[in-house]
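Every protein chain of the complex appears in place save one, which is left out.
Order of writing sets the chain letters: A, B and C. Residues in each chain are counted from 1.
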Amino acid sequence: MTHVPYLIAGWGISLVVIALYAASVMRRSKRLAALVPVDRRRWMTGGDADVIGES
Amino acid sequence: MTLFEEIALIAGKDLRIEGRSKVALNQIAPFALLVIVLFGFALDADRVALQTFAPGLYWMTVLLASILAVHRSVAVEAGEGAREGLLLSGLRPASVYLGKVVALVAQLLIVAIVLLGGVLIFYSASISDPVLLVTSLLGAVLGVGAAGTLYGALLGSQRARETVLPILLLPVLAPVLIAATRAFGDAMGTTTSDGWQWTQLLYAFAAIYCAFGVLSHGVLMEEN
Amino acid sequence: MTIDSPGTNTESMAMSADTAGVAGVTRSRTTTILGAVVLAGAALWLFLAFGATDPDVRIVDGNEIGQFDAVRLMYVHVPAAITAYLAFFVTSVGSAMVLFKKSVWWDLVAGSSAEIGAVSAALALITGSIWGKPIWNTWWEWGDVRLLTTLVLFMMSLGYLAVRRLEGTAEERAKRSAIVGLLLIFNVILVNRSVEWWADSTIHQQSTIADAKIEDLKAFTLYYSILLGAAAYAWMLIHRFRLAWLERQYDRFGIDDAIVRRRAEGHTHSEGISS
Partner (left out) sequence: MHAVDLQDVVVLLGRFPALAGASLSVEPGEAVLLQGPNGAGKSTLLRLCAGLLRPERGDAMVLGQNLRRDRRSVRSRVGYVGHHSMLYDDLTVGENLRFWGRAAGVDESQQLAAADRMQIRGRLFDVPVARLSAGQRRRTALAVAAARRPELWLLDEPHAGLDQDGRDIVDALITDAADAGGAVLVASHELERVEPVVDRRITIAGGLATEVRRNEGEQE
């Protein structure tokens, strides 16, 4: 196989960056989840929270 | 008041302030000239290189100076809370925006003309097509003024304004830099590109940003 | 609108058990399935990229030419770039929805998508640069329009994310970001047009997909990796959106709490006067 160092660098950096980003999203979610009660975590329904007030 | 009168009122006010404080003339223009001279040092005063790259160095310098000019334009309103006064006065947001654009463009023109003299002297640049030069200069400055006023209003009196404005504005102005450099290259005879085509792009840019600014300035004035 | 004090939530908290678990708070059945599909797809992706496909070698006049094994970088680079553009397109659409429909939901989508887009754009730039070194013999090729456009897009995305972090109420921040987000798409078009004119001749692999030299399984792998990128984007977007939602809920809580505290401050003061 040719270009092995380039392949390792390119694929390696990509996979590591994606993994790190996923981990950071999970870490942030975990921290916030401890602070937000379960019934407030419903994502798709927000009632009055769905519309920005008129000016 | 008609829209036009409101625009004239705002622009007149900003230009009167410039007439008093002379920030563009006495601070921004000398800064820009200094940058031009420093480029000369950086490029080892290579006559050929300076002449070849005069259009690019010129527009890079104008962009840097325009960051300062946009800051000044915003600071005039932010300082003593005048932007709230403008909200209370009931002027149309569109006319406030266009008035600020007119004043900023006028100040940028002053800087650009001073700088043009600098490039002609220090870089021995020569003008082969003055009509193209003036037309493209005006178009580029209009675009910078329109986009600068928009993003300046967006940041308003935010404490982070000074650091966020360049990262926000400079990538947006990349097309202006490219187009104006190419148009100047043609007008100064350093490249063979079709300067008029680039000038069209400059005016299209300015038109798009003006339209956007007019439409969004109401929201921007409210939210900052 | 009602002002909920934090105390009113304890009852409902007790009623609904923490079904999501602590580890995957932003998980739901949809994301579990989607995630499984993406991960399984990634295994196939790795197999296709390194096992099944051949290097790009052609014999012309008795000489071997082509990208050789560097072509395998394309299976990361191309999906990363396309995902970045997809993400910023979603950001612009979301921004428009914020401005015209006053939708908070779309504000969170726009912000979440931009973050993923910035990561994708960075990856596209890095892999593009690494690919360019052996193939073009340079880390950075100024003649390549798409790479330049992606670079400027990446920088504008940093600006957008900076604007999202500025001060203000949730609403002020949403509207301000929406204007920058909506402009993103116009900026990208303008930059792309001007760079294309500027780089008179581009040396980029013009339309890599359609090109005959990438045939059969290689072409399939490329298409497949693009699809996988889109699926992974969707998976990440849902999770990131839910994180944004949590942030927002936490903010609202913080404000509810702050209102209660602020009121207590007021009551103490008035008691102080009357006694």
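Just so we're on the same page, contacts are C-beta pairs under 8 Å (C-beta built on N, C-alpha and C of every residue); 3 or more make two chains touch, one makes a residue touch a chain.
If you're wondering where the values come from, they're calculated on a predicted model, not measured in any experiment.
Participant: Which chain C residues touch the hidden chain?
Facilitator: 1, 3, 167-169, 171, 251, 254-255, 258-259, 262-270, 273-274
Participant: Touching the absent chain: which residues on chain B qualify?
Facilitator: Interface with the chain not displayed, on the chain B side: 1, 6, 9, 13, 16-17, 20-21, 76, 79-82, 84-91, 222.
In the analysis below, only the chains that are shown with their structure count from here on.
Participant: Between chain B and chain C, what is the separation of their C-alpha centroids in Å?
Facilitator: 32
Participant: Indicate the whole-number Å distance between the mean C-alpha point of chain A and the mean C-alpha point of chain C.
Facilitator: 9
Participant: Could you grab the centroid distance between chain A and chain B? Build each centroid from C-alpha atoms only and quote it in angstrom.
Facilitator: 39
Participant: Check each residue of chain B and list the ones that touch at least two other chains.
Facilitator: In chain B, the residues touching two or more other chains are 219, 222.
Participant: Mind pulling the chain C residues that touch 2 or more other chains?
Facilitator: In chain C, the residues touching two or more other chains are 171, 175.
Participant: Hey, which residues of chain B end up touching chain C in the complex?
Facilitator: Going by the criterion above, the answer is residues 154-155, 158-160, 164, 167-168, 170-172, 174-175, 178-179, 182, 197-198, 201, 205, 208, 212, 216, 219-220, 222-224.
Participant: Which part of chain C faces chain B closely enough to touch in the complex?
Facilitator: 99, 152, 155-156, 158-159, 162-163, 166-168, 171-172, 175-176, 179-180, 183, 186-187, 190-191, 193-195, 197-198
Participant: Using the touch rule from the top, collect the residues of chain A that touch chain C in their complex.
Facilitator: Those residues of chain A that touch chain C are 1-4, 6-7, 9-11, 13-14, 17-18, 21-22, 25-26, 28-30, 32-41, 43, 46, 48-54.
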